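One protein chain is absent from this view; the other protein chains keep their places.
Chain nomenclature is as follows: A, B and C, assigned in order of appearance, with residue numbering initiated at 1 for each chain independently.
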Amino acid sequence: MSDELYQEALLKLAKEAPRKGRLEPNDASARLDNPLCGDRVRIDLRLKDGRIADLAHEVRGCLLCQAAAGVIGRRAVGLDRQGVADLCGEVDRVLAGETPAVAELEAFRPVARHRSRHDCVRLPFQALKEAVDVK
Amino acid sequence: MSDELYQEALLKLAKEAPRKGRLEPNDASARLDNPLCGDRVRIDLRLKDGRIADLAHEVRGCLLCQAAAGVIGRRAVGLDRQGVADLCGEVDRVLAGETPAVAELEAFRPVARHRSRHDCVRLPFQALKEAVDVK
Amino acid sequence: MTLREQFPLLVSDPGLHYLDSGASSQVPAAVLDAVRTFETTQRANVHRGVHRLAEAATGAYEGARDDIARFFSASREEIVFTSGTTAAINLVAHSFGAGLAPGDEIVISEIEHHSNIVPWQMLRDRRGLVLKALPVTDEGRIDLDALDRVMTKRTRLVAIAHCSNVTGAVVDLARVVAAAKAVGAAVLVDGAQRVPHGPLDIPALGVDFYAFSGHKMYAPHGIGVLWGRRDRLEAMPPFLGGGDMIRRVTLETTEYAPPPARFEAGTPNISGAIGLGAACRWMAGLDWTAIALEELRLTGRLLDGLAKVPDVRVLGPLGLQQRIGVVSFMLGDAHPHDVAQILDRHGVACRGGHHCAQPLMDRFDLMGTTRATIAPYTEAADVDALLVGLDEARRVLA
Partner (left out) sequence: MTLREQFPLLVSDPGLHYLDSGASSQVPAAVLDAVRTFETTQRANVHRGVHRLAEAATGAYEGARDDIARFFSASREEIVFTSGTTAAINLVAHSFGAGLAPGDEIVISEIEHHSNIVPWQMLRDRRGLVLKALPVTDEGRIDLDALDRVMTKRTRLVAIAHCSNVTGAVVDLARVVAAAKAVGAAVLVDGAQRVPHGPLDIPALGVDFYAFSGHKMYAPHGIGVLWGRRDRLEAMPPFLGGGDMIRRVTLETTEYAPPPARFEAGTPNISGAIGLGAACRWMAGLDWTAIALEELRLTGRLLDGLAKVPDVRVLGPLGLQQRIGVVSFMLGDAHPHDVAQILDRHGVACRGGHHCAQPLMDRFDLMGTTRATIAPYTEAADVDALLVGLDEARRVLA
């Protein structure tokens, strides 16, 4: 596998991220900033029986951050709190250089070697976690 | 000339310093501390027509400081403001490694090489200067 | 030896195009050697010892203060060692700030680094002051025409960057000083970005405080200077309490030492100060007319090159007047982190982000910029490598 950060798969995740924008009204919402780079992420959720029924994400950040939001747009609907925690765990695993169980996260494997970019990937997932945890 | 700090001449200046103690009442008095080593000097003066008529010095400090007070005890009576300034100038010269015009200061020549001790020698002279200047 | 050859890191990594000197410069062997000499032949604590190592350490430390004073045409009593620009500005915010009254006004600008914003906000909140900011022009300069409007009789301090760490713009300090003098305000200058670019007569600027960091001017991290006009420093209470800044301590009360010791509590960064002194001596030996010309030439080359790249927009002056070689730009909508990351693949070290100047980013509604800094050791090949890298960045990110 190439260690090239900006592969087709990652660019696609970023550019074709479903569920961009805001969700109004929503049941839960979280906004997070990365103070070092100024990236900002907002996640809005609609919940039903403890599961994510719908969501939207708004990212002002780099491609890695956008691509991470792309994964959320594809994967997070249907998850409950535990499911979100598991997804975040998978993100940590891929950033530690391991093979993720979630196929879309494969595109982030080259990021493992770039510690300064880990937070770019984590930010949207942290926002997602905050949003489900608030509720 | 030996570069030995604690020569007979210096020890003698310190031990046999005339005019130790306080002068009460006095016309002028100055107390100075050296914050780095905690040395403390007090100079009391009686003045007449702008000249030092009598003085006393109280030193809580090292031998160099005591010896410097000893020079003052021997030399300062009779000096006016300018005379005190000249004496202080001589002290600076000897600490810069030059030959002083005042014989007693000869004993301080080895101090020139020990910058950390210059202030020990200067402190009593500074106090003397402050005392005449206050007046 | 060429200038570049004096930098061990640049020599050992010839594929590196280091254009991030605005964040931290590289360091010449002369400075590294001065530090190592201290650590291996003179190391001891300063001021309080009479043994030969303590004498040597004190001599080296105070000698560094002399070297720095000489380089900036200042006197040694005006050189206060701090851990950097940030610490120097915070010192003034506390010690000078202790004399301010509710309703007093402080003027900064929209272009400032967070280090020259946050300490004043905190002071404002502590003492009930008013904090105002000079706006920034579309060209990326502080708008000095606004001085008339912003300065009042309540203005006590103007705190302003000599050179912007984002746009490279150099401010006309004479105008600021005149406006401040007119209302009796003091002037603090954040010189962090100015000092790496050559000698400076600080007292001649007519300002009251001048702050800078060693790590941007070829010296170690963790050391910096607050230059203060003597009467200002003498009038100020201390900031930090501890050893070395006292005249006499009892359990009840403390008498403070005169400046600069009053503001240097605790064991100082001795090796850092020695490194900064060596950096000043090193800089003093260079031909700054030639270097300034070369920096200008390379800045021009960079600006010309950027002008030819589609989608690139420069944030800051497009000309070479009143600017240093700090050049910020945007590549279309691409995030500066992604741009910097791709440049890195070409060995080009640039900084991408908000550069600790978020209010300026807000002013231009930007997430950040990519920033390249021209330093005395920069060569045309470095600039060209950046331009080549940008081509790839465009392909990938556009």
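Simple rule for what comes next: contacts are C-beta pairs under 8 Å (C-beta built on N, C-alpha and C of every residue); 3 or more make two chains touch, one makes a residue touch a chain.
Keep in mind the model is a prediction, meaning the values are calculated, not measured.
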{"item": "Chain not shown: contacting residue from C:Ala265, C:Leu298 or C:Ala334", "value": "C:Ala265"}
{"item": "Touching residue (missing chain; options C:Arg4, C:Arg70 or C:His221)", "value": "C:His221"}
{"item": "Of B:Cys62, B:Leu95 or B:Leu128, the one touching the omitted chain in the full complex", "value": "B:Cys62"}
{"item": "Touch with the omitted chain, as defined above, among C:Ser213, C:Thr299 or C:Ser328", "value": "C:Ser213"}
{"item": "Listed residues A:Leu36, A:Ala101 or A:Val134, member touching the removed chain", "value": "A:Leu36"}
{"item": "Contact footprint on chain A, counting only the chain that is left out", "value": "33, 35-37, 114-117"}
{"item": "Residue ranges of chain B at the interface with the undisplayed chain", "value": "5-6, 11, 36-39, 60-65, 114, 117, 120"}
{"item": "Touching residues on chain C - with respect to the absent chain", "value": "8-9, 12-13, 16, 18, 20, 23-24, 26-27, 32, 36, 39-41, 43-45, 48-54, 83-87, 89-90, 93, 110, 113-115, 117-122, 131, 133, 213, 215, 220-223, 238, 240-246, 248-254, 265-272, 337, 340-341, 343-344, 348-353, 355-356, 358-359, 362"}
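The rule we apply is simple: only the chains that are shown with their structure count from here on.
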{"item": "More contacts between chains, B-C or A-C", "value": "A-C"}
{"item": "Computed distance of Cα centres, chain B from chain A, in Å", "value": "76"}
{"item": "Distance from the mean Cα position of chain C to that of chain B, given in whole angstrom", "value": "45"}
{"item": "Touching two or more other chains - residues of chain B", "value": "none"}
{"item": "Residues within chain C bordering two or more other chains", "value": "none"}
